[in-house]
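Only a single protein chain was left out; the remaining protein chains are all shown in position.
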Amino acid sequence: MSTVTTVLDLLTIIASGFGTLVLVALGLAIIFGMMGIINLAHGEFIMIGAYATALSYQQGIPLVLAIVVGGFVTGVFGVIVERLVIQHLYDRTIDSMVATWGLSLIMTQSVLIVFGPTLGGIGTPFGAVSYGSYSASIYQWVLAAAAVFLLSVVYLLFNYTEYGLHAKATIEDEETARSLGIDTDRIYMITFFVGSLLAGVAGGLFAPTISLVPSLGGSYIIEAFVTVIVGGASVLVGVPASGLALSIINGGAAQFGGALAGRVALLVVAILIIRLLPEGISEYITEHIRG
Amino acid sequence: MSDKTETVEEAAGETGLSQRLYGALSRFEGPHTIGTSDRFWLGFLIVVATILSYPMLASEFGVLTTTTLFVWVFLSLSLSICWGYAGIFSFGQTAFFGLGGYTFGVVGINLLPVTGGTNLALLAAILVPALGAAAVGYFMFYGRVSGVYVAIITLAVTLILELLFSRTAGAEYAIGSAQLGGYNGMTGIPDLTLGAGPVVIELDTMGTFYFVVGLLIVMYLALRYVLNSNYGYLMVATRESEDRTETLGYDVRLLKLQVFTVAGGVAGLGGALYASTGNFISPPIMGLAFAALPVIWITVGGRKTLIGAILGTLAVRGLSNRLASAGSELAVIFVGLLLLASVLLLPEGAVPTINQYLQQRFAPDKGEQP
Partner (left out) sequence: MSHSKKAKDEPSNQSQHIIRTEGLTKQFGGLTAVDDVTYQMPYGEINCLIGPNGAGKSTFFKMLAGQLRPTDGRIIFKDEDITELQPHERARRGLSIKFQDVNVYPELSVRENLRIPVQRYEQDEDIAGAIDEFLALIDLEEESTSEVGQLSHGQQQWLEIAIATAIEPDLLLLDEPTAGMSIEETKNTGELIQSLATQGMSVIVVEHDITFVEQIAERVTVLHNGAIFAEGTVDEIKANKDVQKIYLGGE
């Protein structure tokens, strides 16, 4: 990580961190908020998306479309997992953590066996743009923009579609929702599809910037998990707020002590926030706006 | 599930000595541990005898591997104590395991030339992690943090330690003459050298085996005693319903703090044994992959009983070691499937399920446990 020499550099680091955290956390947060499930295989879902995107791209599909493909493949995979495993674990948060950890082991190893230790890389699009005496990578801003875009999509999904209406009713009170004729089982399935698709899209977006190894999920799951919990129950408020706060902390600390200091600072702050704001950032914000 | 008084009464009518023996034994029995009959204790003695004779029959490598397996059990027991019995889902017992190992290394390397033994190192390796656990525990429980939030805080703690210890490469990162070694870890950690005055033994492979097994047996019995006492009932009550237990006049924050501290000490002891048997310790031991291991082992074995935790560890770790050394790529997949199957199909864990089956099969009327 290069040292900050301008405000722009600092902003880029924060934007990039924000983008990454929101992208990895959004799918996980939706699933947690709706079904009380913590999917510790979420990192592996990101990996599936990255692999699907890379393989599609290598077949000649344009990158943006390849990312969409990656998202959908992961979404479909998610539905299979939901029907086989997740549906037995609604609201059993701790059990879901343990079970999905087992799933993540299976997924990582299976991909290793089938695709080998690495797929190689697929190269950063747009390249790096020189800014006078220092460089900034446009792609980091692309990630941030994609994060904002996906947040908007999720907002529209939950507020302007029939699924969204039913989903909110189900989160509110499952029994009442069912007595109103809502097929809650289907809602959960679709939700897990959406969460998995978002993970896949995140993986696809990361694919150009990382080396594609089966264990790539491991570097994302902690951040995703932490961002979700710190964010709190309200996804659309919590995830961006948490992503912003943690990326500022991470980026700031990294300036002084490198990537490692950034990670430590992120974890320490997360611990403090969990302790001081037991409902997460989103509850704190909504209560203070309301009151 | 038999009440304590029934077992003693069953044994009444014996002569004074056996009666007192049964009376004493009954304190180690209860609904929270497996085994309340003569058959169980007989089986227990047989198993112990088998384990103790193992080194005479096996190769040195076999003994070393088995010792390491038994060392892992300490980590599992520490998680079983706080999660299985008191309901505290800690995803970071490896923090205290690693801390114990590093403490043993630092104190051992520095003091061995001075005192001639590693007794103090072993003691420090229990106390330092216990203190750490007390600090983390106080922070969490007196802040009313519970459930998944405890999991994430403890996970964060172990990852922070992993990161911090990785940062310690370079000669300036040394405590006394002990180099922390950064990501590559601390080497030159001494063997267990126990005793005082003229009787000082440096434990070789076989000696270490017996020491570890001995410690494990003592720990197992001590835990059985506590878990079947009033305090044990309180732990289970806290696990089942914290709110309820609190409104009955018990300070559950304090109880959880106590349990978590003891669990930290047990993990630290395991870490010390780990460091001394391998003469080495490094930061990944406190990373995510290792943090999940005791969760896997005791979930498969059964986290709410000691035997479940012990056998789960030995079976799963032992089996995956075998598969891995046979070159099988499927070892990890096997463990993952086992974990999935356990959560979905056998939530109590393998050992309690088998125990219940055996109970129904062999003693359906008496309700005794084999």
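In order of appearance the chains are A and B, and numbering begins at 1 in each one.
Going forward, contacts are C-beta pairs under 8 Å (C-beta built on N, C-alpha and C of every residue); 3 or more make two chains touch, one makes a residue touch a chain.
Predicted model only: the values in this text are computed from it and were never measured.
Novice: Looking at B:Leu75, B:Leu234, B:Val316 or B:Val351, which makes contact with the chain not pictured?
Specialist: B:Leu234
Novice: Can you say which of B:Val252, B:Leu293 or B:Leu314 touches the chain missing from this structure?
Specialist: Result: among the candidates, B:Val252 touches the missing chain.
Novice: For chain B, which residues touch the unseen chain?
Specialist: 1, 3, 5, 31, 230, 233-234, 236-237, 240-241, 243-253
Going forward, only the chains that are shown with their structure count from here on.
Novice: Could you tell me the distance, in whole angstrom, between the mean C-alpha positions of chain A and chain B?
Specialist: Distance between chain centres: 35 Å.
Novice: Residue numbers of chain A touching chain B in their complex, please.
Specialist: Where chain A meets chain B, its residues are 38, 85, 88-89, 93-95, 97-99, 101-106, 108-110, 112-113, 218, 221-222, 225-226, 229, 260, 263-264, 267-268, 270-271, 274-275, 278.
Novice: Where on chain B is chain A touching in the complex?
Specialist: Touch list, chain B to chain A: 89, 139-140, 143-145, 147-149, 151-153, 155-157, 159-160, 163-164, 166-167, 288-289, 292, 295-296, 299, 329-330, 332-333, 335-340, 343-344, 347.
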